[in-house]
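The structure appears right after this line, and notes come after that.
All protein chains but one are shown in place.
Coming up: chain A.
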Amino acid sequence: MDPPGASRARASADLLSELPDCILEDVLSRVTSRQACRTSVLSRRWRHVWRAVPARCIDMDQSEFVSASTRTTTATGRPDALPSHRRGRAYGKSRCALQDEWSRFTDFADHVTSSTHASPLDAFRLRVTTLDTAHRWVRRGLARRLAAFTLLCDGGVADSAEPPEFSFAHYHRDAASRRCASPG
């Protein structure tokens, strides 16, 4: 029933899961925070690994919270320059869906940035459609001696043809790369 090579792949996953936390954290710091979080359902081993990632790297992209249905709505209308929480008024039909998405994103961003970590951040990347609420997350990020900061504020719809309405801010400090302590 298993496709050929399945048992081999199975062994690989076990090998991956056997790697020390700091290596898995290194891997997860290279995907967005939401994706890192989603690995927590892979197995018991992975349940808590992602939690350490926002201590060193935060990468939040609002467009990840846009579902296919609302994306179609905004794409068929004018590519929207309104902040998404106000956008609901312009598109009455999808108002609830948009507000849902927005609150899911803010919940997520609050959770990730309000973690008890006060450690310096290697990277903080934030992509949003509006700066209204983003100030709060940016302030929390900046309080943590960032090595690199990227803020992108645009239409928020990933495949929007509109150029970004807001320019791109990027800050980089020469960071001696920090290594995790070797186990044992």
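The working rule: a contact is a pair of C-beta atoms (placed from the backbone, for glycine too) under 8 Å apart; a residue touches a chain by one contact, two chains touch by 3 or more; residues count from 1.
In this section, contacts and distances are computed from a predicted model.
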| item | value |
| --- | --- |
| Protein name as given in UniProt for the chain not displayed, "GTP-binding protein RAB5", "Nucleolar protein 11", "SKP1-like protein" or "Proteasome subunit beta" | "SKP1-like protein" |
| Missing-chain contacts mapped onto chain A | 6, 8-16, 18-20, 22-23, 26-28, 30-31, 34-35, 37-44, 47, 65, 67, 104-105, 107-108, 111, 177, 179, 182 |
